[in-house]
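Every protein chain of the complex appears in place save one, which is left out.
Letters A, B and C name the chains as they come in the text, with residue numbers starting at 1 for each one.
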Amino acid sequence: MAVVVAVAPEQRVFVASQWQLMWWRFRKHKLAVASGVVVLGFYLVVLGADFLAYADPDVSEAQRSLMPPQRVYWFDGWQFGPYVHGFKGARDPQTFKRVYVADPSVKVPIRFFAEGFEYRFLGLIPTTRHLIGVDGGLDASQTIFLLGTDVQGRDLWSRLMYGTRISLTIGLLGVTASLVLGVVLGGLSGFYGGVTDTIIQRTIEILRSIPTIPLWMGLAAALPRDWSILQVYFAITIIISLLGWTELARVVRGRFLAMREEDFVVSARLVGCTELRTIFVHMVPSFMSHIIAATTLALPAMIISETSLSFLGLGLRPPAISWGVLLQQAQNVQTVAISPWLMLPALPVIVAVMAFNFLGDGLRDAADPYGR
Amino acid sequence: MTREPLLSVRNLKTYFIQDEGLVKAVDGVSFDVAEGVTLGIVGESGCGKSVTARSILRIVDRPGRIVEGEIHFRRPSANGGPGRTVDLATLEPNGAEMRAIRGAEIALIFQEPMSSFSPVHTIGSQIVEAIRLHQPGGRREARDKTIELLRRVGVSSPEERVDQLSNQLSGGMRQRAMIAMALSCHPTLLIADEPTTALDVTTQTQILELMRQLQQEDGMAIMLITHDLGVIATMATDVAVMYLGRVVEQAPVDAIFHAPLHPYTRALLRSIPRIRSRARLVPIAGAVPHPYDRPTGCPFHPRCAEFKAGTCDRQEPRLTRIGDHHTVSCFLYE
Amino acid sequence: MSQVRRTPRNRTLRSRLTVALVLGALTVAVAAVALAQGKNALIGKLEGPEVVTDAAKIPKAFKEAPQLAELVKAGKLPPVAERIGQDPLVIKPLKEIGKYGGTWRAGFTGPADFWNGFRCCSGPDHLMFWDYTGDKVMPNLARGLEMQDGGKTWLLQLRRGMKWSDGKPFTADDFVFWFEDVYRNKDLVPTPSATLAINGKQGVIEKADTYTVRYRFPEAYYMFPDVLAGSTDLAGQMFGYRAMGGFAPAHYMKQFHPKYAGQAEVDKKAKDEKFDSWVRLFLAKNDWARNPDLPVLSAWKTVTPINTPTWTLERNPYSVFVDTAGNQLPYIDKVVLTLAENLEVINLRAIAGEYDYASRHMDLGKLPVFIENQVKGNYKVYLDPGDYGGDMIIKFNLNYDADPEIARWFNTADFRRALSLGVDRDQINETFWLGTGTPGSVVPVDSNKYNPGPQYRKLWSTLDVKKANEMLDKLGLGKKDAQGYRLRADGKGRLRIEIMTLGGQFVQYTQIAEMIREQWKKIGIDLQVQEVERSLALKRTEANEQQLGAWNNDGSEHLFTFPLHVFPFELAAVASSGPLYVKWFHSAGAQGKEPEPRMKELMEKWKKAFGVPEKERIQLGKDIWKIAAEEVYIIGVVGMGPASMGVRVVKNNMGNIPSRQYNSPDGKTPGISRPATFFWKN
Partner (left out) sequence: MLAYIGRRVLLAIFTVWAISVLSFVIIQLPPGDYVTSYIAQMASSGSVVSEEEAQALRLQYGLGQPIYVQYAKWMRQVLVGNFGMSMEWRRPVTDVIGERLWLTIAVSVAALLLTWVLALPIGIYSAVRQYSAGDYLATFIGFIGLAVPNFLLALVILYLGFILFNAHIGGLFSPEFQDAAWSGARAWDLLKHLPIPALILGLAGTAQQIRIMRANLLDELRKPYVVTARSKGLSEVRVILRYPVRVALNPFASTIGYTLPYIVSGSIIVSLVLGLPTVGPLLLKALIAQDMFLAGTIVLMLGVMTVIGTLVSDILLVWVDPRIRLEET
């Protein structure tokens, strides 16, 4: 590296805060920046799931079973007026498939901020308004199915919205939990070293040496099955995080080992700060950035774990709705063969996982250009 | 001095274009290196010495690039007569010709002897590679040559060393091996970038001694980059003083030490201990300004003792010739 | 043939277009009619092979498979006539006399899937067995069954000269050995089987002569023939791994029995084969599916066992089955069941035509995919609806006591009825049975001899939200909360009911329950769906923790041999309508809880039926179903559907395939269609 360039950043440390520096480096990673936006978008969905959904995700109707995604016509004549056609459906006596034919004569106009089922916006404001909908809301004879319906005739789009909410919050909770574990244990391990370190490191190694699936099955099976969906939901996050913290702990420990002897820590010790204080007031903040990066990178794992757990029938199970549940219900031959749209929930999973990865990489590169 | 110089750099500008801003690492450097002589380049760290060296070899890392200027280098001809001169600045950095010159005709030794060898290849293999790259002959031959070279640069029991990893060698040994590699193809110009900075004093002198001796044997020119005037005094025939990416003064070594013209040069000389002089040390006032915000006018004016308000901070001084071998850029001499 | 190569994309496209045309005219009503037609397209008329009992029709000369003939020539095997004996079991093939040869490929899911092989390949080896209607008991391995002194004694005639697959004679001694040394050995059989008892009193098995076995019971046991015919503990070697079966190859099994081989010897044997005890060893050796050396009586015998990646069975050279032309059965040489790691794979392989005949594990939900690939896979799809009333039933646990309020309602007939009226069965039928099932109560198909009459199919089993609401209001559940759910009478908030379902079954109980949850919203009932894992379900029913339980009542078409989904009969049930009643029933009132009058009446009628002649029994059966339908102890949702093992995929060139067969575990379907008569046309 040319001397000058090497000099440049350090020079600026005096003027620029660590965060500004991170931001500068982060900006370089275009993909990460873009991913950041995507992630933001996802969490907006989490907040506004019930607003974006236009149908009650649980309402089933045999006569709408396995309806393919409806085509949206944006212009009615010349002026903007999105609508979909009415549909007639029946089971084909020969193929036993349900077939739907559009009835061009029936136009179902899509209304914005339309009346629909009741919910509390952000869990506070009770309302019946939804981003889109049809006249007459739920009781309407004709409705819209942007992404089609599942076997029970439930609207996939709406279910996807709710699924996103659950899956992404699960991820977040899980990460938070493992973050706490990771920082505390990793911190202790790195700060004290010696016996503490060995013990914690062994634990980590053991945890990592046991194939995850049996661990999941064991733990998941151990928790009472008569728990309510909510309890299961939390239990699952805890389980996932119980296995998720090791990576974070490793990062934190590494940092600690690096910093243990650094002046400001030593001085903090000298002025007689209690050790915990030293750790959490002086050391942790100094590598927040790394923790954030590591956390972001842990999220995709959480999401994937959630889907895998559901696949094994251990995670959230219906009537709960999550990405995992939706995918698990799409995990059969007939879906692939005759109702492929039910596999759409895989898309947000893919996008989210990648977005979080790139964001995380970007953050990490920014946090320390040489860091692993 | 009738023959044109071996290397003549004219108004070289190497900039680093970064998000944080433009860094003018080298900003219009000009100097000559005559055959067989040693040109010392001095300046505080961050004044663009190394970048200049890398610019000449065309191995400046991204995002740095040469934005202006010429680097005329006279390539040796087969018959020893005056060879053809090329402008390195115009060559393709990784083109065939540049690569033919790099390593073979212009060699580089630099600062970190610790890490300048690959940790996973044997010293030998790395030198052999260089030799076989530029010279005909088989592996066997190259290997013998390598052992020969190592012996010549004073590496003890080269037969074993050849097959050792760099981390098995002491710093001094490594630097010797480094030199061996640099000399492996008999370059006409050797660029030594702070070759001794990382070494302890005794090894320093040994290495310098070695270099001088080798120069006499091979008659190559050396471009010695350092911030250590002591080294300059012992090694250089000519000296170029750099400040903030510019050459502020160039002259024969005696002239620099006994009749320095540029205020910065004088300041430098005052800042170093001298044997047999009671004069107390005067550090240079202030610190090297940050490359992002280089001062207007003469870059040195904020720290200059003879600062003339109105001129120094307005116009930029030109490089003016005082006597046939002495050039300086300062308004005092315009 | 161009169709074969068409990619699914434009195929569906094409069908869309055609359908578009079709539907242009069709109203949904018309579509419904078309649906009925569609049903007929796949559901043929019930048919099957018959056992020939008329002495005149019994062939005198026998033919055998070429490879066996070779062995005979080589002197490695006695002539076919000797092997079969004097009294062959003659089966009139459904359509034609077949030809020998070929392999039958199918799949299985692991050692737990042993039913698979018994259904296809055991013959079946029941002593008596059902005719193809599943209604009439016919002689099978036994030549006949004779009732004496009013049903207390039964004489079983064996077939003279009949042999085990190792050539040793099959005689009354094999029954006595089983009874004395296996069945009565406490280590092997800790609990005597109910099937060998009448009114809880055990019977005995004796040797009358070499070819006659005598069963003596303290009381009249008119049901005995059905018991021998059904898939019970006395039904051949299937349950040999549990020391059951009614007989066992004495000459072979003795070497693993301490009484004959000596304790030290059998312990040593067990140790050598890494078994924990001689009992394990003995049971392993007596396992039809796991021990290739075990002498058997079935049409095919295991050659590579079920606990390996492929379960292979080959023709039994001593098979007593012959066709009307005197050809020793089976026609097909070999049955190869390959291990499939999961159900999707097994279905996909069937879809791809990698199996020659498959009905077990075939998923009704995939019916369109099966049909779509018929040509490509060179197979035909048949549907075999069951005769039982409920492919899905919902059991009220009448003994639930953890919550008095809930308990009270569960024991209120009108509450149960109202809930049943709140189920929109047509929706469920259309969604999960693709319209192939029959919505209605729990009573079996109208043709079943115990069916009380067509009106009982609809009784309390048609959607009537209005009436349901009225009934619930009348019961005092009138108050509702903001969401429109009914409030508990004891003022402890919303009346919340739990239903326990199992995942990964032939029927998608969880999803159906979810749909019912939505439907019950309309009658203000808040249903909580809980999918649990199998063994947990069992624990919870036994522990009386279940409120509602979802399962199916397949087998209940044989009311008396398979009663556990009619009234609380077994503790170990994945869904129970009253574990305490079970205890009461089996302890003759000593333990458990005395059932409410009508349930008690039902139970007593059932018990009684075993001791009375068939005519009376049939009446009792009708009464039992009447009570069941009127009291709605169990909600029937959709029944007589092909959901469990009713989707049948058969290669086009397989012969003697019935267009519809009797589908029931008791009939060991397809056993009831005598797979020994299936053959390869070419």
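The rule is short, and it goes like this: a contact is a pair of C-beta atoms (placed from the backbone, for glycine too) under 8 Å apart; a residue touches a chain by one contact, two chains touch by 3 or more.
What you see is a predicted model; the values in this text were computed from it and never measured.
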{"item": "Neighbouring shown chains of the undisplayed chain, as defined at the top", "value": "A, B, C"}
{"item": "Absent-chain contact - pick from C:E570, C:E614 or C:E630", "value": "C:E570"}
{"item": "Residue of C:E354, C:D526 or C:E630 touching the missing chain in the full complex", "value": "C:E354"}
{"item": "Sole residue of B:S77, B:N167, B:Q216 or B:Q315 that reaches the chain not shown, by the stated touch rule", "value": "B:N167"}
{"item": "Touch with the omitted chain, as defined above, among C:Q157, C:N199, C:N307 or C:N544", "value": "C:N307"}
{"item": "Residues belonging to subunit A that touch the chain removed from view", "value": "1, 28-31, 202, 205-206, 208-215, 217-219, 221-222, 257, 300, 304, 307-308, 311-312, 327, 330-333, 336-337, 343, 346, 349-351, 353-354, 357-358, 361, 369-370, 372"}
{"item": "Chain not shown, touching residues in subunit B", "value": "54, 57, 59, 94, 98-104, 107-108, 110-112, 115-121, 126, 129-130, 133-134, 165, 167, 178, 181"}
{"item": "Residue ranges of subunit C at the interface with the undisplayed chain", "value": "7-8, 105, 110-112, 115, 187, 189-191, 231, 239, 242, 274-277, 279-280, 284, 287, 290, 304, 307-310, 338-342, 344-345, 348-349, 351-352, 354, 502, 505, 533-539, 554-555, 562, 564, 570-574, 665"}
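Keep this in mind: only the chains that are shown with their structure count from here on.
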{"item": "Most remote chain, CA-based centroid, reference being subunit C", "value": "B"}
{"item": "Length of the line joining the C-alpha centres of subunit A and subunit B, rounded to whole Å", "value": "55"}
{"item": "Subunit A-subunit C separation of Cα centroids, rounded to whole Å", "value": "45"}
{"item": "Touch list for subunit A against partner subunit C, complex", "value": "58-63, 65, 88-97, 99, 101, 151-153, 221, 225-226, 313, 317-319, 331-334, 337-338"}
{"item": "Complex interface listing, subunit C residues touching subunit A", "value": "8, 12, 15-16, 19-20, 22-24, 26, 28, 31-32, 34-35, 37-38, 41, 344, 347-348, 351, 363, 365-369, 371-372, 426-428, 430-432, 434-435, 498, 503-504, 510-511, 514-515, 517-518, 529-533, 536, 540, 545"}
